[in-house]
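With one protein chain removed, the remaining protein chains of the complex are shown where they sit.
Just so it is clear, A, B and C label the chains in written order, and each chain counts residues from 1 on its own.
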Amino acid sequence: MAGAHPEVLKTLCETNLLHTEGYGNDRFTAEAKRIILEACGLENGAVYFLQGGTQTNKIVIDRLLSRNDGILCCESAHINVHESGAIEAEGHKVLTLPAPDGKISAESIRKYITDFYRDDTYIHMVRPAMVYISQPTEFGTLYSLKELKEISEVCHENDIPLFIDGARLAYGLAADENDVTLQDIARLSDVFYIGGTKCGALFGEAVVSRRPELLPRFDSLMKLHGALLAKGRLVPLQFITLFSDNLYLRLGYHADRLAMKLKQGFKDKGYRMFIDSPTNQQFFILPNTKIDLLRTEVGMELWGPPGDTESVVRFVTDWTTTEEDINRLLSLI
Amino acid sequence: MAGAHPEVLKTLCETNLLHTEGYGNDRFTAEAKRIILEACGLENGAVYFLQGGTQTNKIVIDRLLSRNDGILCCESAHINVHESGAIEAEGHKVLTLPAPDGKISAESIRKYITDFYRDDTYIHMVRPAMVYISQPTEFGTLYSLKELKEISEVCHENDIPLFIDGARLAYGLAADENDVTLQDIARLSDVFYIGGTKCGALFGEAVVSRRPELLPRFDSLMKLHGALLAKGRLVPLQFITLFSDNLYLRLGYHADRLAMKLKQGFKDKGYRMFIDSPTNQQFFILPNTKIDLLRTEVGMELWGPPGDTESVVRFVTDWTTTEEDINRLLSLI
Amino acid sequence: MAGAHPEVLKTLCETNLLHTEGYGNDRFTAEAKRIILEACGLENGAVYFLQGGTQTNKIVIDRLLSRNDGILCCESAHINVHESGAIEAEGHKVLTLPAPDGKISAESIRKYITDFYRDDTYIHMVRPAMVYISQPTEFGTLYSLKELKEISEVCHENDIPLFIDGARLAYGLAADENDVTLQDIARLSDVFYIGGTKCGALFGEAVVSRRPELLPRFDSLMKLHGALLAKGRLVPLQFITLFSDNLYLRLGYHADRLAMKLKQGFKDKGYRMFIDSPTNQQFFILPNTKIDLLRTEVGMELWGPPGDTESVVRFVTDWTTTEEDINRLLSLI
Partner (left out) sequence: MAGAHPEVLKTLCETNLLHTEGYGNDRFTAEAKRIILEACGLENGAVYFLQGGTQTNKIVIDRLLSRNDGILCCESAHINVHESGAIEAEGHKVLTLPAPDGKISAESIRKYITDFYRDDTYIHMVRPAMVYISQPTEFGTLYSLKELKEISEVCHENDIPLFIDGARLAYGLAADENDVTLQDIARLSDVFYIGGTKCGALFGEAVVSRRPELLPRFDSLMKLHGALLAKGRLVPLQFITLFSDNLYLRLGYHADRLAMKLKQGFKDKGYRMFIDSPTNQQFFILPNTKIDLLRTEVGMELWGPPGDTESVVRFVTDWTTTEEDINRLLSLI
């Protein structure tokens, strides 16, 4: 991992000595909110700035759910697997649906809810009170606009909010096969976040909601969670830069293009994809001997428990990845 | 549901006007603890009295786990399905293993733990820090002594406590095919509870542990959870009666015998068991038309979502069930 | 402590063998709700049955407050001192006002709220989002109707619910100087509870609200807290009896009359009251030597840390206290 995109760091340096109000009452925060709402096509809406993905998921979900509410997502969801129990730590059960490619369908959500309310034993069970999806998913896959519309619809039918985790949103928006715009996400979700940490920022995420009434006293809740930065302008300043000159999308295009090159290279050499991802995360099934060899040379990670003779590995590209990095990796396999 | 076994109620009536210390500092509580420890074959040990199963599971697990700890159990575990998120409400993730018959194996626990610690990404995940099983299980099935020993062993190997939910323990101990004694359970678990509510008491459960150091300041924790009865003798008095003249086991034998008669009757008429249970819960697959008919006459419940033409139903026998009840049910099918 | 008033126990015995639906779906629960709402003068309203005072406070407050909300009460409030942190365990700060006699005033509430919102630093602090009072208070004192109306008013002005803990309500309603009826309490509070455990029941409390919308999915929340009794009729049956033939008030009158006799006796002998209580709890300042003497003969307790030469003691009367008990105590001092 590297730090921030040079443009982002430049902004932090240029503004460093300015004195502004703390805790988000400064003009940069206001400016960043305005820019983001405009990019999202929202006239009214709420924007809040947080420091990382788990923190964001935890606080948003904590705000949207009542005590005896649960959140529905796929088994591989980040909140279910890789957040150290952050959601349960707030008292909420994570309710899961199987989803081999990291995507859940409107149909599976509808069935879960129908089954849940089928008789009055549901008072002993945890209500599915919210839906969580990631775009792109934890497997790099993407919801199509049609799929997203259907999920949004089933949520509204049942009057439960849809929350979209956009930790890697830049790579989704920039993908060749993507047909979902930032405005679509803003319109079809109730709350979502635009990932900064994994998309060029030093750190930081931007929570956006077209329904500000869903996030009452959110500043105070952020404080309670230890997530209200004293120097509140730090994250907004980064988003101002990321949303200038199309930088956010350009970062995404760059990483996705190199990821596609990587994918084609592996396929050309006969390796099997674990999943066919159109974004910056690529998953391949490699012989363990090959993995041992590559590991000493390349940043990659095992995905899930290793198999006896072959295992799944994940490669991730970003704004620091170069054409040469990919060429070198492909020359090694 | 009826109230308490007449013997139990008689004890409550006979002692009603006596004045004793509140909050568990009375002689009946002391006496009940002594009787239970003796029945469990424990020289030293802790006994606490609570009011219901979910409350007991919630408080014991809350005591045994640290904040970022999870509890391993089968998918059908009561704590995973039917406690309205009581465990997650205390901040703990319920980690599940598939188990078609409601039983998990030592092998599956071992594999889960090994996979968990396979690399250092586990700091992002919830540690399996405790194991929960039910005896009998939620499907009425029983762990054999061999199975229980193996599970106990894998827990001790990994230094994580084993907690056994004995909400229906009477029916397990009394079952024909059972080879696990109360002493075995006391010895092989770290903490377990003897169910009263479903086994003859008006209400109440007895938590037992051979390792009192695992339950520090448990009275205070019960108070925090709103579970420290002012009239602390109420539950102990009931257990004194249940453990006199073998009443607890006799209740179990009675219900199990009638459950076996019910099972044989259904089998004789050609119905398929959903699961082959040796205890007082019986699960059969019946045509929906038959279910609609029976429902108006008999206490029973659908188990899981109904199927298109047939569904699973559950019958439960207890100390109030009579030979005539079974005969009548069998005459209806 | 004794068990239940004989009339209450009789009801439990007479209904013991009846089979009814579990978890509160039975006809006795429905009947008890009807009787209580009628006694409270409420046409529409919610009634729920719980097992003890701390449990009731914990669950009601958990339902009424959002995550970053606190509850305002007096320093001596039961929830602040004697519930082992049950409210904080649900994540809520208990915000306190000084109140030497256990009573807070509308004025002190208003000032707290005004000070709180005086500038925008309040986002760093815990919002007073609910008010808790006890009637009678932890010192046995009573709010007058005028005081109660003013508190109710300041709560409504600020759109925060008023919750009244009626653990010892019988002794308040029956007190000579009391001018607050059950209907007043039902009308002026948003939620309150009628204490059973300390007023003749084996155990149990009845939560009442004129605003059912404040307690959504309360059954499920009770389950989550381990407070949904399988045999849901147990507490309602007791309240049916307590509310028949005026039993609840008669119990209160009995205890209050003896408490007044006790108070007069102490005063006659020149002892100083710690507080002038019109209900069944009496607090006196006694020389430590006298306390040591009495303690071997009489049920009483030290109130707060002992002083060097004299200390505060508390005496409590109830339905089991007799004229002879009081005479004997008075003869000893």
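Just so it is clear, a residue touches a chain if its C-beta (ideal position, glycine included) is under 8 Å from a C-beta of that chain, and two chains touch if they have at least 3 such contacts.
All figures in this text were calculated on a predicted structure; none of them were measured in a lab.
Judged over the whole assembly, touch between the missing chain and the shown ones holds for A, B, C.
Shown as candidates are A:R210, A:H225 or A:H254; the residue that touches the absent chain is A:H225. Across A:G52, A:G265 or A:P306, the single residue that touches the chain missing here is A:G52. Contact with the chain that does not appear here is found for just one residue of C:P6, C:G41, C:G85 or C:P212, C:G85.
Within the entire complex, the positions of subunit A that touch the omitted partner chain are 1-4, 6, 9, 12-13, 15-22, 51-59, 83-86, 89, 197-198, 202-203, 220-221, 223-231, 234, 299, 320. Although one chain is not displayed, subunit C still touches it through residues 67-68, 70, 81-85, 88-94, 115, 118-119, 121, 123-126, 301-302, 305-306. In the full complex, the hidden chain is touched by subunit B at residues 23, 25, 62-63, 66-68, 90-91, 120, 122-124, 127, 216-217, 219-221, 223-224, 228.
Here is the rule we use: only the chains that are shown with their structure count from here on.
When C-beta pairs in contact are tallied for every pair of chains, the largest tally goes to B-C. Each chain gets a centre from its C-alpha atoms; the one nearest the centre of all protein C-alpha atoms is B.
A separation of 41 Å divides the Cα centre of subunit A from that of subunit B.
For this pair, subunit B with subunit C, the centres built from the Cα atoms lie 34 Å apart.
In subunit C, the residues that reach two or more other chains under the touch definition are 220-221, 223-224, 228.
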